[in-house]
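Of the protein chains in this complex, all but one are displayed in their positions.
Order as written gives the chain letters A and B; numbering starts at 1 within each chain.
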Amino acid sequence: MLSHVDTSKKTLIVFSGDFDRVFAAFIIANGAAAMGDDVTMFFTFWGLNALRKPTKQKVSGKTGLQKMFAAMMPRGPGKLRLSHMNFAGAGPVMFKSAMKAQNVMSLEELIESAQEQGIKFVACTMSMDVMGIKPEELIDGVEYVGVASYLGEADEANVNLFV
Amino acid sequence: MLSHVDTSKKTLIVFSGDFDRVFAAFIIANGAAAMGDDVTMFFTFWGLNALRKPTKQKVSGKTGLQKMFAAMMPRGPGKLRLSHMNFAGAGPVMFKSAMKAQNVMSLEELIESAQEQGIKFVACTMSMDVMGIKPEELIDGVEYVGVASYLGEADEANVNLFV
Partner (left out) sequence: MLSHVDTSKKTLIVFSGDFDRVFAAFIIANGAAAMGDDVTMFFTFWGLNALRKPTKQKVSGKTGLQKMFAAMMPRGPGKLRLSHMNFAGAGPVMFKSAMKAQNVMSLEELIESAQEQGIKFVACTMSMDVMGIKPEELIDGVEYVGVASYLGEADEANVNLFV
């Protein structure tokens, strides 16, 4: 059977919440969108942290365990850690400083650019349930879906990456 | 040349042995199988630990180095570590507790479900040789192959992920 793969579609599963991996995912996503591709980013597990609003949100209905998760995990792109050479937060500062010196867009700018370019942000509801992350805690413009939705999109794409 | 890609086939390389990554792989695999896809999971390196039987198996022919590897690596899904916030084992306990509270299937159940759904488990013999893992130490129903076999399957699939 010949597939109906549309070369203009890409999906990325953003599983990692490491600054460097999330950054790479957004570089690829923005690059593809700039080339005219439809791009869907599926945020799951630690990757959800990249979409968190930077301030604590008032939400109800969290268990004690979920409150603990929420408190321990970074809130938003400004708080993500490096996968290597994190040095208790000094690594990301160094990295961001080097990025700025090279006129590379910041992660915050890349996220904004992604939304402006129409990249679809979808968040995995199952991970959100487990980690106790509520929709109010994530930035606007995110859709809430399950794995079946991701698989449906991936079926139509020609590049599917797990980051 | 038009490809003969069958949209109903997926492959996942399970390289990581981190609880969270293995869990994500099984969620995707089970989801795809539930949608009628053929799924092959290729376990290599640390990912092999997810298929280990939980108890020490009597096997012969291991070198001292291989015995050391075997002793240091987790035996089975119940012993896998989290990639972040492992806290000497407290992290996975918290995670599993949160999963249970949300009625999310456990990793053990996902593995069982994957086998019931006919998902093909293949183990990388080269990694097994290096790490000294013997077939008797892995759960039943696993095929033993090399990278060429993975590549043959990936050629027929439309979604190929490296986890």
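The definition used in the following text is that a residue touches a chain if its C-beta (ideal position, glycine included) is under 8 Å from a C-beta of that chain, and two chains touch if they have at least 3 such contacts.
Nothing here was measured: the structure is a model prediction, and the numbers come from that model.
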**OP:** For chain B, enumerate the residues touching the unshown chain of the complex.
**Re:** 1-5, 13, 15, 17, 44-46, 63, 65-66, 68-69, 72-73, 126, 129-132, 146-148, 150-151, 154-155, 160-162
Subject >> Touching residues on chain A - with respect to the absent chain >> reply: 2-7, 10, 20-21, 24, 27-28, 31-32, 34-35, 37, 83-85, 94-95, 97-99, 101-102, 104, 158-163
